[in-house]
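Yeah, one chain of the complex is gone here, protein chain that is, but the others are all in their spots.
And now, subunit A:
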Amino acid sequence: MNFRNQLFFLFSLFVTCSVTGQEIMKKKRDFVLISKGTHFVAGSTITLEFKGNSAISCEMYCANSYGSTLVKPQLQGARIFFKIPAYLSTKTGVLNWRIVGLKQPLFGSFKIVPKESPSALETYVGPPSIEAGGSDYSMLVVIPTDNLDNPLRQDTPVSIQQQFLASEKNKLIFTKNLIAFKHIFSPLKTGRMLLSSEVLGLNSKEYDINVMPAIATNFNIYSNRNHTYADGNQITTFTTSIIKDKNNNTISDGNFVYFFITNKIGDLLKTSGTTIAGVATAKIIHPDYEENWNIKAYILGMAESNTLKIKYKKVIANFEVAFIKNNRKVTVGPIKSFMGQLIPDGIQVKISIYKDKKILNEIIKSSREGFVSFNLNQSIYKNGEYDFKISTAKVHKTFQSITLW
């Protein structure tokens, strides 16, 4: 046989076999499905009707996304009914069924579709706060569901209402894969954005997103003080200009502003403040000695200020020291301030005690009514010659070879 004959023979064989097979199946099939529907609405009573030999004991196995079960038949003469249980018929999706107990397999499937009208809108908005400027965004997710908690069908229209400052917008989106969602990019200004959604006449409640300012930009600082003297007893206040972000929004309250102060010898002092309505205020006590301060404020890593230079004038030029009671009581004072008044309480006076050029001890005391006195205890400082260095407000005085007895 040539090739064409072979092909023809094979084709004939195939046709014959398939026709005969169908005939056999038709002949031997016990049940035949009578119900026609392929789509049912969730929640409706779904009954599959069959015609056939009711003497055969059988059950229907059915399964959908919720679970699977066996259903017993109900017989009316030669008609056999299978009622899908409610817990399966209320869930949308494909339901597969199969009659078990038959010699020939009999199976099929149908689809349960959601109801047309929504009864609830499941809505999620997050994150609840975003940064102004257009790059940060939040997301609104709406899931319209029917009263059986089935998401509505694909491409259900969802209308999104959005209010921000003067603008009110409305946009229509459609559900896809059960949900409808929208990215909401931040506007340039700060404020509160209100959102709601509507599906086929059903409205959601109100949701809000806080649009917070972005990071700060450079700013200016100022200082304020009662006088310019370094008396260690007044407060200098530093304030910033109103700090804004790149879109001219005032930065959020509570921003932490560092004020770094570089003093005359290059040491770094610091104070800080948190912003209220864009202005940060920081306080520091006056130094108690002559100083030149360079102050610069920072929101670290993000913004900085101009450099502010302030000077503190010397208030203590000189002070007196008296050694009494066997030189064991050292009285320092009166310590006078810039107008000749006694220095306010609390200025530090340090006495360094040396024996044979070696430092023995340093005692720091704070002044009371312009005076400080040190008692040199006999049991600690034996009788003999000592050197003393007394300093306050960076003014030093030394006393050589004082004999204690």
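Just so we're on the same page, a contact is a pair of C-beta atoms (placed from the backbone, for glycine too) under 8 Å apart; a residue touches a chain by one contact, two chains touch by 3 or more; residues count from 1.
In this section, contacts and distances are computed from a predicted model.
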Next on the checklist: For the chain not present in this complex, what protein name does its UniProt entry give, out of "Acyl-CoA reductase-like NAD-dependent aldehyde dehydrogenase", "Carbohydrate ABC transporter permease", "Integral membrane protein" or "Branched-chain amino acid transport system ATP-binding protein"?
Outcome noted: "Integral membrane protein"
Item to check | Selected from A:Ala120, A:Leu178, A:Ile242 or A:Leu269 as touching the chain missing from the view | outcome: A:Leu269
Checklist outcome for this item: Contact with the hidden chain, among A:Ser35, A:Ser129, A:Asn247 or A:Thr331, goes to A:Ser129
Item to check | Per the touch definition above, residue among A:Phe181, A:Tyr258, A:Phe323 or A:Phe399 touching the missing chain | outcome: A:Tyr258
Checklist entry - Which residue, A:Ile143, A:Ile299, A:Ile316 or A:Ile390, contacts the hidden chain when the whole complex is considered? => result A:Ile299
Next on the checklist: Applying the definition given at the start, please give the residues of subunit A touching the unseen chain.
Outcome noted: 124-129, 131, 135-136, 207, 212-213, 215-216, 233-235, 251-258, 260, 263, 266-272, 274-276, 281-285, 287, 298-304, 344-346, 348, 364-368, 377-380
